[in-house]
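So that we are looking at the same thing, I have put the structure below in C-alpha coordinates.
Apart from one protein chain that is not included, each protein chain of the complex appears where it belongs.
And now, chain A:
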(Lines give C-alpha, C1' and ligand atoms only; values in the text may rest on other atoms or scores of the structure.)
Protein backbone atom coordinates (compact mmCIF):
# COMPACT_ATOMS: atom_id res chain seq x y z
CA UNK A 1 0.00 0.00 0.00
CA UNK A 2 1.52 3.30 -1.12
CA UNK A 3 -0.32 5.40 1.43
CA UNK A 4 -3.45 5.33 3.57
CA UNK A 5 -4.85 8.55 5.08
CA UNK A 6 -7.28 8.84 7.97
CA UNK A 7 -8.84 11.86 9.65
CA UNK A 8 -10.06 11.62 13.24
CA UNK A 9 -12.57 13.92 14.92
CA UNK A 10 -13.03 13.96 18.67
CA UNK A 11 -13.41 16.10 21.75
CA UNK A 12 -10.73 17.06 24.25
CA UNK A 13 -10.52 14.45 27.00
CA UNK A 14 -11.42 11.44 24.88
CA UNK A 15 -7.77 10.54 24.30
CA UNK A 16 -7.66 11.00 20.53
CA UNK A 17 -4.16 12.51 20.47
CA UNK A 18 -2.57 9.88 22.70
CA UNK A 19 -4.34 7.08 20.84
CA UNK A 20 -2.84 8.29 17.56
CA UNK A 21 0.65 9.10 18.75
CA UNK A 22 1.24 6.61 21.52
CA UNK A 23 -0.71 3.57 20.30
CA UNK A 24 -1.59 3.57 16.60
CA UNK A 25 1.55 5.26 15.21
CA UNK A 26 4.06 3.15 17.20
CA UNK A 27 2.05 0.03 16.34
CA UNK A 28 2.15 0.81 12.62
CA UNK A 29 5.89 1.50 12.92
CA UNK A 30 6.38 -1.93 14.52
CA UNK A 31 4.51 -3.37 11.56
CA UNK A 32 7.10 -1.81 9.25
CA UNK A 33 5.17 1.19 7.95
CA UNK A 34 6.26 4.77 7.52
CA UNK A 35 3.85 6.67 9.67
CA UNK A 36 2.87 10.22 10.50
CA UNK A 37 0.30 11.23 13.13
CA UNK A 38 -0.56 14.69 14.35
CA UNK A 39 -3.41 16.47 16.10
CA UNK A 40 -4.76 19.93 15.46
CA UNK A 41 -6.72 21.84 18.05
CA UNK A 42 -7.27 25.29 19.45
CA UNK A 43 -7.31 25.58 23.21
CA UNK A 44 -6.27 22.47 25.13
CA UNK A 45 -9.59 22.09 26.92
CA UNK A 46 -11.89 19.25 27.76
CA UNK A 47 -14.70 19.14 25.25
CA UNK A 48 -12.95 21.30 22.65
CA UNK A 49 -12.89 19.94 19.12
CA UNK A 50 -9.77 17.92 18.29
CA UNK A 51 -8.80 16.74 14.83
CA UNK A 52 -6.21 14.06 14.26
CA UNK A 53 -4.46 13.12 11.05
CA UNK A 54 -2.84 9.79 10.29
CA UNK A 55 -0.85 8.82 7.23
CA UNK A 56 0.89 5.50 6.83
CA UNK A 57 2.27 3.45 4.01
CA UNK A 58 5.21 1.68 2.55
CA UNK A 59 6.95 4.81 1.20
CA UNK A 60 8.43 7.65 3.29
CA UNK A 61 6.01 10.44 4.16
CA UNK A 62 7.44 13.89 3.65
CA UNK A 63 4.35 16.12 3.39
CA UNK A 64 3.16 18.09 6.41
CA UNK A 65 -0.21 19.28 5.16
CA UNK A 66 -3.58 18.46 6.63
CA UNK A 67 -5.34 15.53 5.01
CA UNK A 68 -7.73 16.99 2.46
CA UNK A 69 -9.22 13.80 1.07
CA UNK A 70 -9.04 11.00 3.63
CA UNK A 71 -9.62 7.34 2.87
CA UNK A 72 -11.38 7.01 6.21
CA UNK A 73 -12.92 9.25 8.85
CA UNK A 74 -13.09 8.16 12.48
CA UNK A 75 -15.65 10.00 14.57
CA UNK A 76 -15.23 9.77 18.33
CA UNK A 77 -18.41 11.61 19.19
CA UNK A 78 -21.73 12.30 17.57
CA UNK A 79 -21.84 15.78 19.11
CA UNK A 80 -19.38 16.85 16.39
CA UNK A 81 -20.99 18.44 13.34
CA UNK A 82 -21.30 15.63 10.81
CA UNK A 83 -20.90 17.87 7.76
CA UNK A 84 -17.58 18.99 9.19
CA UNK A 85 -16.50 15.44 9.96
CA UNK A 86 -17.28 13.96 6.54
CA UNK A 87 -15.99 16.96 4.57
CA UNK A 88 -14.25 15.75 1.40
CA UNK A 89 -14.84 12.11 2.29
CA UNK A 90 -15.29 10.48 -1.09
CA UNK A 91 -18.27 8.24 -1.75
CA UNK A 92 -17.37 4.63 -1.03
CA UNK A 93 -14.98 5.66 1.75
CA UNK A 94 -15.11 4.46 5.32
CA UNK A 95 -16.74 6.16 8.30
CA UNK A 96 -16.09 4.64 11.72
CA UNK A 97 -18.21 6.16 14.43
CA UNK A 98 -18.60 5.78 18.18
CA UNK A 99 -22.35 5.46 18.45
CA UNK A 100 -24.71 3.18 20.35
CA UNK A 101 -26.76 2.92 17.19
CA UNK A 102 -25.51 4.33 13.89
CA UNK A 103 -28.48 3.33 11.76
CA UNK A 104 -29.57 6.97 11.41
CA UNK A 105 -26.16 7.73 9.87
CA UNK A 106 -26.63 4.89 7.40
CA UNK A 107 -29.84 6.57 6.27
CA UNK A 108 -28.21 10.01 5.98
CA UNK A 109 -24.98 8.89 4.39
CA UNK A 110 -25.70 5.91 2.16
CA UNK A 111 -22.60 6.80 0.12
CA UNK A 112 -20.22 5.70 2.90
CA UNK A 113 -19.48 2.32 4.40
CA UNK A 114 -20.25 2.96 8.06
CA UNK A 115 -18.85 0.98 10.97
CA UNK A 116 -19.91 1.63 14.53
CA UNK A 117 -19.38 0.54 18.10
CA UNK A 118 -20.41 1.72 21.54
CA UNK A 119 -16.95 2.75 22.72
CA UNK A 120 -18.41 4.61 25.67
CA UNK A 121 -19.94 1.43 27.06
CA UNK A 122 -16.66 -0.47 26.65
CA UNK A 123 -14.75 2.29 28.42
CA UNK A 124 -17.18 2.41 31.35
CA UNK A 125 -17.32 -1.34 31.62
CA UNK A 126 -13.54 -1.57 31.87
CA UNK A 127 -13.44 1.22 34.49
CA UNK A 128 -11.34 3.36 32.15
CA UNK A 129 -13.77 6.28 31.95
CA UNK A 130 -16.12 7.63 34.59
CA UNK A 131 -19.73 7.31 33.52
CA UNK A 132 -20.61 10.84 34.69
CA UNK A 133 -17.83 12.32 32.53
CA UNK A 134 -19.26 13.92 29.38
CA UNK A 135 -15.86 13.62 27.66
CA UNK A 136 -14.73 10.30 29.01
CA UNK A 137 -11.70 8.62 27.56
CA UNK A 138 -12.65 6.05 24.91
CA UNK A 139 -9.42 5.84 22.97
CA UNK A 140 -8.46 2.21 23.51
CA UNK A 141 -11.88 0.94 22.46
CA UNK A 142 -11.68 3.21 19.41
CA UNK A 143 -8.15 1.96 18.67
CA UNK A 144 -9.42 -1.62 18.69
CA UNK A 145 -12.29 -0.76 16.39
CA UNK A 146 -9.95 1.14 14.08
CA UNK A 147 -7.58 -1.83 13.88
CA UNK A 148 -10.44 -4.18 13.04
CA UNK A 149 -11.69 -1.85 10.30
CA UNK A 150 -8.14 -1.66 8.88
CA UNK A 151 -8.14 -5.45 8.72
CA UNK A 152 -11.39 -5.41 6.76
CA UNK A 153 -10.78 -2.51 4.39
CA UNK A 154 -6.98 -2.35 4.03
CA UNK A 155 -5.73 -5.88 4.79
CA UNK A 156 -3.56 -4.50 7.58
CA UNK A 157 -3.29 -6.90 10.50
CA UNK A 158 -1.77 -6.03 13.86
CA UNK A 159 -0.56 -8.98 15.91
CA UNK A 160 -1.80 -9.23 19.47
CA UNK A 161 1.77 -9.37 20.79
CA UNK A 162 2.55 -6.09 19.02
CA UNK A 163 -0.57 -4.49 20.46
CA UNK A 164 0.38 -5.67 23.94
CA UNK A 165 3.95 -4.44 23.56
CA UNK A 166 2.83 -1.00 22.41
CA UNK A 167 0.25 -0.63 25.19
CA UNK A 168 2.75 -1.71 27.82
CA UNK A 169 5.19 0.84 26.46
CA UNK A 170 2.76 3.73 26.32
CA UNK A 171 0.44 3.27 29.32
CA UNK A 172 1.48 3.87 32.89
CA UNK A 173 -1.67 2.49 34.52
CA UNK A 174 -4.79 0.41 33.76
CA UNK A 175 -2.81 -1.58 31.20
CA UNK A 176 -4.96 -4.73 31.55
CA UNK A 177 -8.20 -2.72 31.38
CA UNK A 178 -7.09 -0.84 28.28
CA UNK A 179 -5.80 -3.98 26.60
CA UNK A 180 -9.22 -5.53 27.24
CA UNK A 181 -10.88 -2.42 25.79
CA UNK A 182 -8.79 -2.69 22.60
CA UNK A 183 -9.90 -6.28 22.12
CA UNK A 184 -13.51 -5.52 23.00
CA UNK A 185 -13.39 -2.60 20.57
CA UNK A 186 -12.16 -4.99 17.90
CA UNK A 187 -14.94 -7.45 18.66
CA UNK A 188 -17.71 -4.89 19.05
CA UNK A 189 -17.25 -2.89 15.87
CA UNK A 190 -19.72 -3.86 13.17
CA UNK A 191 -20.94 -2.67 9.84
CA UNK A 192 -23.75 -0.32 10.84
CA UNK A 193 -25.73 -1.00 7.70
CA UNK A 194 -25.60 -4.73 8.21
CA UNK A 195 -28.47 -6.70 9.70
CA UNK A 196 -28.83 -6.96 13.46
CA UNK A 197 -29.40 -10.41 14.89
CA UNK A 198 -32.67 -9.38 16.52
CA UNK A 199 -33.67 -7.08 13.72
CA UNK A 200 -33.82 -4.00 15.92
CA UNK A 201 -31.40 -3.11 18.64
CA UNK A 202 -27.75 -3.76 19.31
CA UNK A 203 -27.72 -7.10 21.10
CA UNK A 204 -24.27 -6.68 22.49
CA UNK A 205 -25.25 -4.24 25.19
CA UNK A 206 -27.88 -4.14 27.81
CA UNK A 207 -29.03 -2.24 30.85
CA UNK A 208 -30.07 -4.20 33.90
CA UNK A 209 -32.03 -2.79 36.73
CA UNK A 210 -33.21 -0.88 38.46
CA UNK A 211 -32.33 -3.18 41.31
CA UNK A 212 -33.44 -2.98 44.95
CA UNK A 213 -31.30 0.08 45.59
CA UNK A 214 -33.75 2.08 43.43
CA UNK A 215 -35.57 4.82 45.35
CA UNK A 216 -38.00 5.60 42.52
CA UNK A 217 -36.52 9.08 42.10
CA UNK A 218 -37.27 9.00 38.36
CA UNK A 219 -34.03 10.69 37.34
CA UNK A 220 -33.34 7.93 34.81
CA UNK A 221 -36.81 8.30 33.36
CA UNK A 222 -36.42 12.08 33.12
CA UNK A 223 -32.96 12.07 31.58
CA UNK A 224 -33.44 9.25 29.09
CA UNK A 225 -33.07 10.90 25.66
CA UNK A 226 -34.91 8.03 24.02
CA UNK A 227 -37.83 7.92 26.47
CA UNK A 228 -36.99 4.27 26.84
CA UNK A 229 -37.65 3.99 30.57
CA UNK A 230 -41.32 3.46 31.28
CA UNK A 231 -42.73 4.02 34.73
CA UNK A 232 -46.05 2.37 35.45
CA UNK A 233 -48.74 3.75 37.73
CA UNK A 234 -47.52 1.55 40.57
CA UNK A 235 -43.89 2.73 40.11
CA UNK A 236 -42.53 -0.27 38.25
CA UNK A 237 -39.62 0.74 35.99
CA UNK A 238 -39.14 -1.03 32.68
CA UNK A 239 -36.44 -0.40 30.08
CA UNK A 240 -37.85 -0.74 26.58
CA UNK A 241 -35.29 -2.67 24.54
CA UNK A 242 -36.55 -1.37 21.22
CA UNK A 243 -35.97 2.26 22.18
CA UNK A 244 -32.88 2.05 24.39
CA UNK A 245 -29.65 2.90 22.59
CA UNK A 246 -27.38 2.04 25.52
CA UNK A 247 -26.04 5.56 25.85
CA UNK A 248 -25.60 4.96 29.57
CA UNK A 249 -27.05 8.28 30.67
CA UNK A 250 -29.46 6.58 33.08
CA UNK A 251 -26.55 4.70 34.61
CA UNK A 252 -24.67 7.98 34.96
CA UNK A 253 -27.49 9.95 36.57
CA UNK A 254 -28.63 7.26 38.99
CA UNK A 255 -27.58 8.44 42.46
CA UNK A 256 -27.86 4.90 43.88
CA UNK A 257 -26.03 2.86 41.21
CA UNK A 258 -29.22 0.91 40.71
CA UNK A 259 -28.67 0.49 36.96
CA UNK A 260 -25.85 -1.37 35.25
CA UNK A 261 -24.58 -1.16 31.69
CA UNK A 262 -23.12 -4.39 30.42
CA UNK A 263 -21.70 -5.72 27.21
CA UNK A 264 -22.25 -9.18 25.89
CA UNK A 265 -18.89 -9.51 24.20
CA UNK A 266 -17.44 -11.28 27.21
CA UNK A 267 -20.54 -11.87 29.23
CA UNK A 268 -19.16 -9.77 32.07
CA UNK A 269 -20.99 -6.90 33.67
CA UNK A 270 -19.62 -3.72 35.12
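Simple rule for what comes next: a contact is a pair of C-beta atoms (placed from the backbone, for glycine too) under 8 Å apart; a residue touches a chain by one contact, two chains touch by 3 or more; residues count from 1.
FYI, contacts and distances are computed from a predicted model.
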Pick from "Pyruvate ferredoxin oxidoreductase", "Segregation and condensation protein A", "YtkA-like" or "ABC transporter permease subunit" the UniProt protein name of the chain that isn't shown here. "Pyruvate ferredoxin oxidoreductase"
Out of A:26, A:100 or A:210, point to the residue that touches the absent chain in the complete complex. A:26
Per the whole complex, from A:61, A:153, A:217 or A:231 the residue touching the absent chain is A:61
Which chain A residues touch the hidden chain? 17, 20-21, 25-26, 29, 34-40, 42-44, 60-66, 68
